[in-house]
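Here the structure is laid out as structure tokens; the discussion comes afterwards.
What you see is the complex with one protein chain gone and the rest in place.
On to subunit A.
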Amino acid sequence: MTTSTLNGTTNIALSFSDEQAMLLDSAKSFCSHKSDINAVRSLLKPDSGHNPDVWQEMVALGWTGIAIPEQYGGFAMGLGSMVPVIESMGRHLLGTALITSTLAAQAILRGGSEAQREKWLPKIVAGTVGSMALLDNEDWGSKLCGVSTANSSSSDSSSKIVLSGKKLLVADATVADFFIVSINHSGNPALAIVEASQLTANAISANTLIDETKRAATVDFSGVTLSPDALLPQSEQALKDIRLIGALLIAAEATGTSAATLDCIVSYLTSRIQFGRLIGSYQSLKHPTVDILLQMDSSRSLIYHAATLLDKGPEIGPLEGDTEVACRMAKAQATETLLFAGDRAVQFHGGMGFTYDCDAMLYIRRAQWAQHQYGDAQHHRLHLARLLLD
């Protein structure tokens, strides 16, 4: 009776359909079978970073078509249904290009012409990999500048567009069949579709990432010549939406990884004996572990809240208002949680935690990677302050 309760005036929509619950169960089961910790470690060194057979199975399960409308060969379950799938992948550190390919599909769906949708979306459902090349520098708030168009002096709409410049940290670039590239087109931000076959030789140079389960590269788009129909007509809105959807999907993945990190900590705390006691009995370890649980609970509530709002809105309408707030809150919460959990996982493993053999290293490295994808926590809080305090 005396426990404080909160006022319910803000948007706290949260729903989860039976269909989504089934998807979550099957995704959990699939990821735990296909991506046990030995499988994860076996993929740390190879260039592709993922098992192509597992990717084909994911395609066969329909995961590449979950958020794509039926007329383009998808299953029209909505983006909200990607959240349980991506969370499950994060739970088992299962790689592949599903996140980036989903974002490329959403860019075309939201910003593309009908011809572009008809050309690319069915291919993506069938397993063609798209990647996003958005990042010009380390500042998520920056204006687009890195890749620009040259020879655009002519306003003739049929004239060819020549790109110049590089993009940083392009996810899964080596396996991508095409890229959605943000460009500065005659002073205006735009998105362009560039096929991998259009790149010049040696355009892709792989990055060495702190998270060895992930793959990204610097891609030099200089010299790529595009016809005007490679540009997405609704680029500006699509770009804004993609950044929010990306933030949510990374948040979902990070939440899954936080749960895995918590399992890893609990397992050690309930088996390791020091000074004659199981170390989980020490409150100096027990209480921070409880904090991780509570933080993870918050992350999970927030990602499914955002998923709920995404599915309530129009299928391809702009992400605004409460939906934008929810995506940003989810990202700010989920990656900070994983940073805390991963950091404590290393520390609580003592000397073991300092070794490459200890799985805590996988989690803290993932945490450091995830915080910078699609805006770090402070970036999102800055935008939240503009949305909620002004």
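In the analysis below, a contact is a pair of C-beta atoms (placed from the backbone, for glycine too) under 8 Å apart; a residue touches a chain by one contact, two chains touch by 3 or more; residues count from 1.
We adopt the following convention: contacts and distances are computed from a predicted model.
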item: Hidden chain of the complex, named as in its UniProt record, picked from "Sigma-70 family RNA polymerase sigma factor", "Putative aldouronate transport system permease protein", "Isovaleryl-CoA dehydrogenase" or "Carbohydrate ABC transporter substrate-binding protein"; value: "Isovaleryl-CoA dehydrogenase"
item: Sole residue of A:A76, A:V162 or A:L382 that reaches the chain not shown, by the stated touch rule; value: A:L382
item: Hidden-chain contact residue, picked from the options A:F221, A:Y304, A:F340 or A:Y363; value: A:Y304
item: Positions on subunit A contacted by the hidden chain, ascending; value: 1-10, 12, 14-16, 20-21, 24-25, 259, 262, 266, 269-270, 277-278, 280-283, 286-287, 289-290, 293-294, 297-302, 304-305, 329, 332-333, 378, 381-382, 384-385, 388-390
